[in-house]
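Missing here is one protein chain; the remaining ones are kept as they sit in the complex.
Take a look at chain A:
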Amino acid sequence: MKINIEGLLVYFPYDYIYPEQYSYMLELKRTLDAKGHGVLEMPSGTGKTISLLSLIVAYQRAFPLEVTKLIYCSRTVPEIEKVVEELRKLMEFYSKETGESSNFLALALSSRKNLCIHPEILHANIVVYSYHYLLDPKIADLVSKELAKKSVVVFDEAHNIDNVCIDSMSVNITRRTLDRCQNNVDTLQNTIRNIKETDAAKLKEEYRRLVEGLKEANVARETDVYMANPVLPDEILQEAVPGSIRTAEHFVGFMRRFLEYLKARLRVHHVVQESAPQFLKDVFDKVCIDRKPLRFCAERLRSLLRTLEIADITDFSPVTLISNFATLVSTYSQGFTIIIEPFEDRTPTIANPVLHFSCMDPSIAIKPVFERFQSVIITSGTLSPLDIYPRILDFRPVTMASFTMTLARTCLCPLIVGRGNDQVALSSKFETREDFAVIRNYGNLLLEMSAIVPDGIVAFFTSYVYMENIVASWYEQGILENIQRNKLIFIETPDASETSMALEKYQEACENGRGAVLLSVARGKVSEGIDFVHHFGRAVIMFGVPYVYTQSRILKARLEYLRDQFQIRENDFLTFDAMRHAAQCVGRAIRGKTDYGLMIFADKRYARADKRGKLPRWIQEHMSDGSLNLTVDETVQLAKHFLRQMAQPFRQEDQLGLSLLTLEQLESEEILQKITQIAHQA
């Protein structure tokens, strides 16, 4: 159908539309009009991607000078491929309706293995790739730095975007890294010696270039040709490379010295935590290395590798890592922390020193993106609470909206199980984690559900260790054997290929009617990347609240930073983080309006307002007061009732006018009024 969105003609490749899709496009258009950033939450399965693509493509066609490019970032390879498929569908619709083959060029970079094609990115109208191509400075510099300012950037599935930002800026250094780096430095020295004998002119030429400094890059940045690179701070662009590292030999010597220093630092017997300035002072005191040359390290190494015409840069990844670390630690006095741990907490007898240089401020990595591009859209099925994202990413959105899923029948059923049949409070909290009664009741819940839920059940645990312990204890108590009478059991393991196989078998068992239970882990790969549509997931059980492991020093440092810099209280952040993962897990089962599934939160803490209130609106609004503190038996009763209702036939006509609109309905005044109520302004 062709829709009118506030005066913009949008080609939408379906015959019907969900009301929330219309609202979503409306908000999106307003964001683009304002040339600002937006935060939009809409449940998965309501056609978020196609709404985004339809509107932005229409916008691009209507205002080719305002928006020149769409940069669509998604998290996983299958997600990227899905976007491409939807785009193809849209383009086919365009050529069918307009009769002309579209001259749109879309480009997808699905895997780093088949990278790329640099000049083509500049000409494509739409680029689809992974987050890292934009957020990881090492890659962004290669792939994305020349993307036009007038682009719209979309981060889909953005609920974890802060972690991606932090990951891309953090560095870990072990003894092995340093040893390999040492080898790199030796190789470099030999290569330089060889080149000096054969082609000394080349090194001289490089020297001359370095005297002139990084002027070229500076000019490019000032004239807006390039996107900023957080590893290449503005200041160093205006200066010449310091004399102490200008010649190749000097630089190699410099690196050697820095390396020796790091080796010495790893020889600790107790945990050390310090800030970047403290670290720099210590470097200066111990080996007389200044802050200034350190800042040039990454750029200097890159120049050297280029001059030496080294083909395989991956061999030099350790020395690149160290030079990046040097630049980062000397550039940012805030937002990072250095933690040196001599051993792992679990194995205090085995020396395995690691230097963690952790980024605590996700806004550092994403700042160039917000600054450069006129519209950046952060969107996902679970972004609640909406206001936390602008705070931790440090940007000002022009629109923030959360859309619910309009439903003709309530196809999701969130239930909070707080007690066992014996009234034992169910919780995964630390004090009762080993409690036999809790574990038994959890087992009982799964057993009862396995008897009444058709096909597939997915259960998530808060961590792998927790799951292992529970599985072992269920095994001893014979609970698993009893579950096997109803369904097959598959369990996630730390090994990805083993888990893939288990997943495939799980789907096979759901497909052939035998039914299966999948035991899995929140924050794991399954919970983030695998959908359990229709019979692959008729019930999701979340055992416990998936809090992050709070004993980690890195996390503690980050929490402190959040408190000091953003005034976000520790508990608020931890709860937010736990609830977004819980929402991700339970949301895996509902992938559309024709789908249905139970969402069982098995922990009494979910009933509290501070937890419940952080769930996405589209889940919250189906929680009634009567389903907040159920026993296992009550849960079974409610679930049976729900499943019986869902088993009734559900046709397209049932949805029409309520959760599904025809073009005529969309144009009626009354419906438009209803739709405006759907959008929830945060």
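What we mean here is this: contacts are C-beta pairs under 8 Å (C-beta built on N, C-alpha and C of every residue); 3 or more make two chains touch, one makes a residue touch a chain; residues count from 1.
In this text, contacts and distances are computed from a predicted model.
Hidden chain, UniProt protein name from the list "PRELI domain containing protein 3B-like", "General transcription factor IIH subunit 1", "Centromere protein I" or "Proteasome subunit alpha type": "General transcription factor IIH subunit 1".
Across A:Leu321, A:Ile340, A:Ala522 or A:Ile619, the single residue that touches the chain missing here is A:Leu321.
In the complete complex, the hidden chain is touched by one of A:Glu27, A:Glu41, A:Glu86 or A:Asp577, namely A:Glu86. From the set A:Asp394, A:Asp531 or A:Asp633, the residue in touch with the chain omitted from the display is A:Asp531, counting the whole complex.
The omitted chain makes contact with just one of the residues A:Met91, A:Ala248, A:Ile489 or A:Leu630: A:Ile489.
Mapped onto chain A, contacts with the missing chain fall at residues 14-18, 47, 49-50, 75-78, 80-82, 85-86, 89, 110-112, 130, 132-133, 136, 138-139, 163, 166-168, 170-174, 177, 317-318, 321, 344, 346-347, 350, 352, 354, 356, 358-359, 468-469, 471-472, 475, 478, 480-482, 484-485, 487-491, 493-505, 507-509, 511-512, 514, 516, 525-526, 529-531, 533, 552, 554, 592-594, 651-652, 655, 660.
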